[in-house]
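For reference, the structure I am asking about is given below.
Not every chain is included here, but those present sit where they belong.
So that you can tell them apart, the chains are marked A and B in the order they are listed, and the count of residues begins at 1 in each.
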Amino acid sequence: MERNIETFLGCDKTFEEARIVIFGAPFDSTTSYRPGTRFASRTMRAESYGLETYSPYQDLDLEDAAVFDGGDLELCFGDVDRALGAITDFTAKILEKGRLPLMIGGEHLVTLGSVRAVASKYPDLHVIHFDAHADLRDDYLGARLSHATVLRRVWDLVGDGRIYQFGIRSGERAEFAWGEQHVVTRRFDFEGLEQVTERLKGKPVYFTLDLDVLDPACFPGTGTPEAGGVTFLQLLDAMMKVGELDIVGCDINELSPQLDASGASTAVALKVLRELLLKLDERYIR
Amino acid sequence: MERNIETFLGCDKTFEEARIVIFGAPFDSTTSYRPGTRFASRTMRAESYGLETYSPYQDLDLEDAAVFDGGDLELCFGDVDRALGAITDFTAKILEKGRLPLMIGGEHLVTLGSVRAVASKYPDLHVIHFDAHADLRDDYLGARLSHATVLRRVWDLVGDGRIYQFGIRSGERAEFAWGEQHVVTRRFDFEGLEQVTERLKGKPVYFTLDLDVLDPACFPGTGTPEAGGVTFLQLLDAMMKVGELDIVGCDINELSPQLDASGASTAVALKVLRELLLKLDERYIR
């Protein structure tokens, strides 16, 4: 008899066979408001058997995709540096073997751990950021490493003109002002995405998707819901465009299962994950 | 003093006075993922006193409609054949007396019980199917009688070219392929409904409405929510079109009250039921 193996639905390739490696980063220690995203990857894995592997939108099937599920990292709560270090190390290991890392957060700060590894391999890295929140503060309640500062810390790595933000509809006045100078901000929705993807063709791109870019109507299960977001179909369309680029790293974050009594937000997150995996798998050549 | 009588709001006609007979089919034994639709009819009946009897959309009132509430069937859990048999018998009894049966599920498999009776009376039966899922598998985990095979079993009864599907956005590749050959599938939304209703004028039609055709944003309280669905107003509009046909049997299913902490999905289901009853009552001549 074999031991009990649990993977995201259809992601049952071996590491050797895989093009994409997904893994969970269950961490939410800096979440100041309502924690719980630490449970996202575990819940998504468990609930994934309620999802079909086939996408009628793309006419592709996860059973044909080359995805390895690396499980969840064991991250130290209460020591942010250690936690980010572990994420960077794991991401680097995946990149080293020529696989595409797709991380499931956790709070948005985990993105920094992953980007550190990816930016180290791809110095010319650009970042596409879907989110309701700008996350551009320099510090938050005194901490420089926080979910609310993560894109600012990413900017420390990639610099001016490399970050493209969509769906942003919340932040403090100062970070909106700072953003005007340093990042390519597009407020509220996906207007202008087409021009951006046109411009980034051929360049290495990191794609970070905070699921609260969705309107709380279709995604209430997140710690800081922001009314006025996009619909699932708008997000699907935008992801298909981003997926045409040379994605060299990506993550999906901020599902908070405890706030998702009906399970509908988890189902949305899984469908987003499936569509993204299928799109990336189709294009990725290691 | 009289015994405690509980009916859907406004559905207080006697069987003799009624044109339409509603009844509950509390059954969800084959639900593989998250059960709970067994509680739908009971919860809808109890919560219906929070609903108005008057529809400002149609300017009609349930108090003027001729609807009898037949209560809930007592169905045997763990014996699918017995349960379906009981549904068929009850539906046949209603048809025999010239009333229109409207069943409240339960999981979608209950539709088979009802269609068996209706198809037996109307050999030329056509089926209009609103759903997020194709439900066209030939078997599911080895079982031929399952919520995931129900339209396939209906096809066994009515044959090619009789089933019209709308809103479908989930299934396995094989059933989408099979559907292309045997049913009139319209993916994702209600595009093309008008032509279909045009074509079906004068023919006996069974209308089966899986409420998860709605987007989880407006209907999260269901076992297998599928993002990318229609809005309430789109569904209302589509129902008004279907209601112009000669409906000879119908059902509404897949509300799962345990997944509806806010009660908003139950309220949606009740409003859908009210509008459908008013539309059918207005047209039905036994």
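Here, a residue touches a chain if its C-beta (ideal position, glycine included) is under 8 Å from a C-beta of that chain, and two chains touch if they have at least 3 such contacts.
Note that this is a predicted model, so its numbers are computed, not measured.
Shown chains number 2; the total number of identical copies in the complete complex of this file is 6.
As a working rule, only the chains that are shown with their structure count from here on.
Each chain gets a centre from the mean of its Cα atoms; for subunit A and subunit B, those two points are 38 Å apart. Across the complex, subunit B is touched by residues 49-50, 52-54, 56-57, 59, 61, 215, 217-218, 231-233, 236, 261-264, 267-268, 271 of subunit A.
Considering their complex, residues 33-34, 168-173, 176, 187-188, 215-218, 220-221, 224-228, 259-261, 265 of subunit B touch subunit A.
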